[in-house]
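First the structure, which I've put down as structure tokens, then a few questions once you've had a look.
In this view, the complex is presented without one of its protein chains, the others remaining in place.
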Amino acid sequence: MVTEWKHSTVVAGVPWKNPVGTASGTFNLEACGRFFDVSEMGAISTKGVSPVPWDGNPTPRTVESPSGMVNAVGLQNPGVDHYLVDELPKLKALGALVVTNVAGHSDDDYAQVVEKLADSSADMLEINVSCPNVSHGGLSVGSDPLVLGHLIERLRPMTDKPMVVKLTPNVTDIVPIARAAVDAGADALSLINTLVGMSIDIETGKPFLGNVTGGVSGPAIKPIAVAMVWKTRQALPDIPIIGIGGIMSAEDALEHLYAGANAVEVGAAALVDPLAPLRIAHDLDILLDSRPQLAEKLRKGQTWR
Amino acid sequence: MVTEWKHSTVVAGVPWKNPVGTASGTFNLEACGRFFDVSEMGAISTKGVSPVPWDGNPTPRTVESPSGMVNAVGLQNPGVDHYLVDELPKLKALGALVVTNVAGHSDDDYAQVVEKLADSSADMLEINVSCPNVSHGGLSVGSDPLVLGHLIERLRPMTDKPMVVKLTPNVTDIVPIARAAVDAGADALSLINTLVGMSIDIETGKPFLGNVTGGVSGPAIKPIAVAMVWKTRQALPDIPIIGIGGIMSAEDALEHLYAGANAVEVGAAALVDPLAPLRIAHDLDILLDSRPQLAEKLRKGQTWR
Amino acid sequence: MITETTPTTRDCVSKGFLPTRRPALVLEKKQLDDGVFSLAVQDSYMATHARAGQFANLYLRDLSRMLPRPMGVASVHGDAVQFIFAVVGEGTQQLSGLQSGDHVDILGPLGKGFDIREGKHYLLAGGGLGVPPLIRAAQEIQSIAGAHTTAIFGYRRNHFADSIVAEYSERTLSIDESEGNVIDLLDRWESDATAAGESTDVEILSCGPNAMMKAVAQWAREHGIASQLSLEARMGCGYGTCVVCVTPTVDGLKKVCLDGPVFTAQQLGW
Partner (left out) sequence: MITETTPTTRDCVSKGFLPTRRPALVLEKKQLDDGVFSLAVQDSYMATHARAGQFANLYLRDLSRMLPRPMGVASVHGDAVQFIFAVVGEGTQQLSGLQSGDHVDILGPLGKGFDIREGKHYLLAGGGLGVPPLIRAAQEIQSIAGAHTTAIFGYRRNHFADSIVAEYSERTLSIDESEGNVIDLLDRWESDATAAGESTDVEILSCGPNAMMKAVAQWAREHGIASQLSLEARMGCGYGTCVVCVTPTVDGLKKVCLDGPVFTAQQLGW
């Protein structure tokens, strides 16, 4: 049985069969595809791809934190060329809607990846300017409106694919950053990426992670994520937003949708239950039955205000 | 029996009998003084005082979040005049070391409070430029190095008391803010205040808190707080730091101390167990026995590097 | 975090301070109605000190939900303290899973209870899960010379507390939503009393939904009867330190957890 989804959404003109996607870095086809039919998801956002393979950070790469985890994977990935012949065609062959997450250490890195993806079968691109775990690019780009605007202006003309810009919560005010991305041509925003955090081993007095700091994700960050989605939505009434952060249940997804998101992505929850993204999609499909106004807005690509 | 503390600390030249204080807004003498001898604590940081009584925000003022809580009290307090004849003299009579937390909606507000406290019996002042729950002052002052520097330059000459500046985590980079405070004359820094967050009632689709957004505190924010203390300590090797955020146990306090704090303050933990601050102080006194290097540094007013 | 009684706790208690959060042994858990449970825990301090209208903070084992679940004391027997609660969310769901032999962390008694005096007749006007503190009021009043009570309880459906309060209260009038509300009962009580020539010199103790209590306070005012009302509020600490649970009164904002939960209608300006 393939699910007959009752409640769909639209993100930047792209119809999603349901409002729930996987979040980048927490979905990998080889691992997750064993647990569910990837075509069932609203969307699959894949691990950040860089122009060349990256080795990531030293281990240990994660440490538990209260109702969350701190990770410092550092965008280990086999590079865009491998992605184009492996993960992407496989996902498309399975019928998935693919959001390709793009990583870089420099503007040129991002441009190289986007160029290679321009004619690919990816459905949307998600420009990750918000990874706290790489020393150049990532967070540093995503926290300066001018730098970010410049990057997106450069990338935007390189492809016809809808371009989502993924924002960091590690900023004084997310609104000018969001606005800069939109003014430069972003078709949608996704937020939030992880919050900079760390943990210290009290037996050694030394940082636990190989990379010293990492990014906090999971339920702990939910209230912060919801506030950022809300604030961005209040400032930018029309831009499509994918809400991310601490979504463990359909109820959590609803909080993001009521905050103004058009769709959501599920991250850490998928790490502790491979089926979490699909389960949340199913549960949400039921919760939306009793919320016809919200469901109607989502279906039309509008948002809750 | 009054505790013979084995391990003391020094913050901005002020000796604390142990490294654990209460955090502002979570200690109130009338309530907490029934549970323990306030003179036992390293320090008592009192609720933010404003020049005139403030009524705070509409209710509900708190909502639970995973391993945390979001509060939007909005600095309700009876004003500095009341504080000077009530809470402060009572605390001093009981033998407490008092850190008076100062709130304001404007530079003039802060100045008025500091002026009145200049000749008081308060041991230290803690300038709260980081409250996310007031529309002017608070967070807006604390997130701009220039504005903050200006304020501290004005306040600094008004009193001989050691001045602690309490920083917000809701910034892109805490280092320039910390530096601005220090350059303007701050004797110490305390961090972190709460992170902006919110929660939405999925039955109504509306924000749960009367104030819409609030501040997240509790274990959920510990990794974020530790990273901020660490980052600030790396950049400013000598400034005394009071570590705050998510401390529920002596082990958590140790994480802050190893990150570079000279002392800690306990917030949300005190709300869910009135005795938590003193229990943490006792437990830490034991844990420091087996950490003579750290204990020695604290005693001398130095920090772990 | 089931905080076993720590040296710090013992030390402070020995110096005369109030006992802090501590684990209490669950003696009994019973289901009273659909989603309504009675929980008896052993805590001699609570048992000795809890006055009607006071409450305790119950805490969950699930550390991801750290705020207290405040619960009114429903009765005391020896060193056993009884709570009666409805499952309304995840926290009360978890509490309903406690079994005898488990421990649950508690703090209390907290707040200001009902002001109860000798020789008085009290009407206990309760609605839904507002009845537990009134059961304790009936129990307390029963032990006071000359004071007596009439329980006037409104339920959603089943009259789950009638048999419990009957142990302590001479008379119980109760009603469910299909039949009417607490105000209907108050009217009935008054006409009965007047008809029987009984005194209507009573005082009302009330606990229930705000709308109900406002109506009760108004009814009392119209009949020249004093009323004390036990409020609910979202709480941060439940013991007076965080200023989260405030309610407007004629003297300004007051803390429900410390200055209340019981206020007079006058204080509230109702």
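Order of writing sets the labels: A, B and C. Residues in every chain begin at 1.
Definition applied: contacts are C-beta pairs under 8 Å (C-beta built on N, C-alpha and C of every residue); 3 or more make two chains touch, one makes a residue touch a chain.
All of these numbers come straight from a predicted model, not from anything done at the bench.
Check A:G21, A:P51, A:P66 or A:G197 against the missing chain and you find that the one touching it is A:P66. Here one chain is not drawn; of B:P19, B:P219, B:G260 or B:P274, the residue touching it is B:P219.
Summarising the interface, subunit C meets the missing chain with residues 61-65. Of the residues in subunit B, those that touch the hidden partner chain are 66-67, 219.
Counting over the whole complex, subunit A has residues 1, 3, 25-28, 30-32, 34-37, 47, 55-56, 59-64, 66-69, 71, 73, 76-77, 218-219, 248, 268, 270-275, 278-279, 282 touching the chain that is not drawn.
The working rule: only the chains that are shown with their structure count from here on.
Chain B has the Cα centre that lies closest to the mean of all protein Cα atoms in view.
Farthest from subunit A in terms of Cα centroid separation is C.
Centre-to-centre separation between subunit A and subunit C, using Cα means, comes to 47 Å. The set of subunit B residues touching two or more other chains comprises 66-68, 218-219.
Shown for subunit C are the residues in touch with two or more other chains, namely 63-64.
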